[in-house]
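Entry: chain A
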Amino acid sequence: MKDMADTTDPIIRVRNLSRDFQVGGRGRKRQTLHAVSDASFDVLPGETLGVVGESGSGKSTIGRMLVGLLPATRGEIELFGETITGPSGKQALAKVRHKLQFVFQDPHAAMNPRMRISDIIAEPIDVRGGWTRKDRADRVAELLELVGLSAAFADRFPHEFSGGQRQRIVIARALALDPAFIVCDEAVAALDVSMQAQVINLLMDLQQRLGLSYLFIAHDLAVVRAVSTRIAVLYAGEIVELSDKRSLYTDPKHPYTQALLAAIPRPEVGTRKPPIRGEVPSLLNRPPGCTLCPRCPKAFDRCRTEAPALREVAPGRKVACHLYDGV
Partner candidate 1 sequence: MTDATTLPAAAMPPRSARRRILMRRLWRHRSFRVGAGIVAVIVLMAVAAPLLSGGQPNAMSLRNRFAPPSADFIFGADNFGRDIFTRVLYGARISLWIGFASAMLAAAGGALVGMASAWFRKLDGIIMRIMDALLAFPAILLAIGINAALGPQVSSVIIALASAYVPRMARIVRAAALVVRELDYVDAARVSGAGAGRIIFRHILPNVMAPLLVSVTFVFAYAILAEAALSFLGIGPPPPHPSWGNIIAEGRDYSVEAWWIMLFPGLAISLAALGMNLLGDGLRDVLDPRLKIEA
Partner candidate 2 sequence: QDPKMGGTILYANNSGPGQLDPQMAASLVELEVIAHVFEPLISMDANYDAKPMLAESYEISDDGKTFTFPLRKGVKFHDGQEMTSADVKATFERYAEVSPGKATLADVKEYRTPDDYTFVIELNNLNAVFIDQLKTPVYPFSIMPASQRNKPAREIDVVGTGPFKLGEWVKDSHLVIEKNPDYTPRDDADGPDGYVGKKEVYVDAVRYNFLPEANARVAAMQTGEADITTALPLDLAKRLEGNDKVTPVTVFPYCQQYLIVHSSQAPTDNRQVRQAIREAVNVEDLILASGEAARENFSMVYPGGAFFVGDDNAGWYNQNDPAKAAETLKAAGYNGEEIVLQSNTNYSYMRDSILVLAEQLKAAGMNVKVDITDWTTNASNMQSGDGGWNVSTTSFCSNPILGPQQWQTMIYNFPHVENNKVLDDAYAKFYASLDLSDRVAAWKDIEAEVLDGAYMIKVSDRGSNRAIANDLKGFREFNINLFWGMWLDR
């Protein structure tokens, strides 16, 4: 798996992607919120890129931009060789749309409560058009089987299912047109561990069978470890570390990554290390230097004045931290 990263062309190439929001108003002056700044990464065929980071660090924003739900402010997204940002982005997006899918955090909210399961699952098919009724019905049945649900459920409505089942229905919809890339935004956060395991297993099975790629967004580092090939750590809208899974967990480089891993609660162990203090800086007024600097135990002078760039510190590992400049 790891070797593939070197030999295969990425299906997704993201360069210097940024997204600003205009906030404020009501007497106060408008302000620009930098939700995502200068993110660059690739996704290879058949891999899962895990995305972790503090709440509000821009994970969902990146995911939404990747499938065209949100236009980028700056930067470039290339999907399957088509650049979907910029002036001709719309047409480009239309060409590759059927290869993209998005699994929302809350499966209940992501299904129209007034549509039958069959219609929900077949929505991408219906949009595409050109299917006979029988083909469509067969495909729906096939998809239901694929996610481990009985084809007899096709006529029911979303509210008649449990959380785990709903999550699987949303995944079935995402698979309807054999996409090559799926963004999973907190797809398992609300489930208990057993149900969570069911869904994760399903995703991994599908990846193996169909060669899918995922962008997997989650808070739970254990879950991320279970599904990801590589992991990007986000902090205040910036990618601070990008690494393959094993190295990241065994040898976290960036101080924030280290703090995250140290803070994982474990049922077996009784204690965890004291967490780093302080709060994420406001995305409105960025300090001039490294964004983590006020909270970083290892910060030094340079951190306060100069923002570190994301650079390769080892094969397949990138970190944005002045500590590793010499390496």
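Note that in this section a residue touches a chain if its C-beta (ideal position, glycine included) is under 8 Å from a C-beta of that chain, and two chains touch if they have at least 3 such contacts; residues count from 1.
How were these picked? Simply put, all candidates are chains of the complex that A comes from, given by their letters.
Just so it is clear, the model here is predicted, and its values are computed rather than measured.
For chain A, the touching partner in this complex, chosen from 1 or 2, is 1. Those residues of chain A that touch candidate 1 in the complex are listed here as 64, 67-69, 94, 97-98, 100-102, 104, 106, 109-115, 123-124, 126-128, 148-150, 152-153, 155-157, 159-160, 165, 170, 173, 176, 198, 201-202, 205.
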